[in-house]
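All protein chains of the complex are present and in place, except for one that has been dropped.
== subunit A ==
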Amino acid sequence: MNAALELGLLYGIMALGVYLTFRILNFPDLTVDGSFTTGAAVAASLIINGVPAPLATLAGAASGAVAGLVTGVLYTKGRIDGLLAGILTMIALWSINLRIMGKSNLPLLREDTLMTPLRDAGLLGGAWSILIFAVAALVIKFAIDWFLSTDLGLSIQATGNNEQMIRSLGVNTHRTTILTLAISNGLVALCGALIAQYQGFADVSMGIGLILVGLASVIVGQAVFGRRTIFLASLAVIGGAVIYRLVIFFALGAGLNPNDMKLISALLVVAALLLPRWGFLKRVPSLRQMRSNAAVKAN
């Protein structure tokens, strides 16, 4: 249960990245499946080669940002459909990630990672580490809240909300789109780097289906906690990531095996999208809001 909370908070960082593209930019970015692993691969390789863990983690995040930048350039300058641009980068990253890692799995067991101090102090799995991870996730959440309320952040919000309008006010929407994709994938890769250190290995397939985890976190979290303001919406995303891990935890406890989890994720997203449209749930305010938004989109 504690491990589920820890994982949920760590994955909250990835979910915040997905929130930036999926909700703010209105762009379903599939790059994350690849960039998550890239972050893990870069951080793990560097740590094994003796680079200090904090630096390796930052390098992992930066490599994800580059991946996001590539998707952004394909989408804007190359005018490739957003979904396809993400898929192209994601698939290409599979080979790149294998090149970075040299083999399909890199163990970090005897290396000095960001998690080593926590593990040595016996904090992992306890209340303190949950608190530390919560603070880390919240720091990033508040940084995003602040960023989105700056002049630049507002122009990013407007890019996803009404592109024609913000261009007519002098914003190069190609640049805001690329920047957002880079930040988003940077966060996803940062999460990948942290997860690799947390679980003690990087694996080339660790990012498969991750976009669904991100979407589930965003959609479930915002259905439960609401999304009226940026403050609430980004908090809900972290909450959603934790809920997701708890659902997985209980599903495993109920006897399902880890290979069933992709199916559970998909069902969770479908449920979060469909349930608010049905009778008794219509009365829940935040769900009702989601439903009306879905209706607007459908029109």
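Going forward, a contact is a pair of C-beta atoms (placed from the backbone, for glycine too) under 8 Å apart; a residue touches a chain by one contact, two chains touch by 3 or more; residues count from 1.
Just so it is clear, contacts and distances are computed from a predicted model.
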Original post:
Which of "ABC transporter ATP-binding protein", "Anti-sigma regulatory factor", "Putative tricarboxylic transport membrane protein" or "Sarcosine oxidase subunit gamma" is the UniProt protein name of the chain not shown?
Top reply: "ABC transporter ATP-binding protein"
Original post:
With respect to the chain omitted from the figure, which of A:L30, A:V171, A:V188 or A:V269 is a touching residue?
Top reply: A:V171
Original post:
Which one, A:T76, A:T113 or A:S155, makes contact with the chain that was left out?
Top reply: A:S155
Original post:
So which bits of subunit A touch the chain we can't see?
Top reply: 147, 149-155, 157-158, 161-162, 164-173
